[in-house]
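Removed from the display is one protein chain of the complex; every other protein chain stays in position.
This part shows subunit A:
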Amino acid sequence: MASKSSLLKVILLGDGGVGKSSLMNRYVTNKFDTHLFHTIGVEFLNKDLEVDGHMVTMQIWDTAGQERFRSLRTPFYRGSDCCLLTFSVDDSQSFLNLANWKKEFIYYADVKEPDSFPFVVLGNKLDVIERQVSTEEAQQWCRDNGNHPYFETSAKDATNVAAAFEEAVRRVLAAEDRADHLIPTDTVNLHRKPRSSTSCC
């Protein structure tokens, strides 16, 4: 199943201005536009890639970070296979808000098992000299909040961008594999239950 080209929905969340759209554009079109609009609602681009022998079409959903666009973006969380929580290393508030973003995503995407859902954390704007969030801080947060992988990226000079998205795909594929193993056991249980109960009584 996974060997065929499958569509993975990956969603970028994070405060306004941390560079979500730039990350997407850098990754898909390899362009960086300093005059990008603030995203209104959601946007998305598709990208075909091969990860570990799997052909995958990644559908990257870019969202509006501003609070007032919440009602426009939240309906599109549903069905995501991976969530990229993004902050800007030169903006500590955007880092502090990561927890809120995660919460919002889990709520609106209706994630059944938040603990096993693949999140990837991106610290963008690595090219900016004056950092407000240290690598250690960020890594610590990732460890404390479910052991998410952490990437420091720069959409401006393309640092680590591809690596981050590929990691997202790996996480999704890994999660799917786990799910593939889980589902049969679940079904087996359902079928066995009545039988075991009859034998008991």
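In this section, contacts are C-beta pairs under 8 Å (C-beta built on N, C-alpha and C of every residue); 3 or more make two chains touch, one makes a residue touch a chain; residues count from 1.
Following the convention adopted for this analysis, contacts and distances are computed from a predicted model.
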Chain excluded from display, named as in UniProt, from "Ras-related protein RABA1f", "Hermansky-Pudlak syndrome 4 protein", "3' exoribonuclease family, domain 1-domain-containing protein" or "Rab proteins geranylgeranyltransferase component A 1-like isoform X2": "Hermansky-Pudlak syndrome 4 protein"
Residue ranges of subunit A at the interface with the undisplayed chain: 16, 21, 24-25, 28-29, 31, 33-48, 57, 62, 66, 68-69, 71-72, 75-76
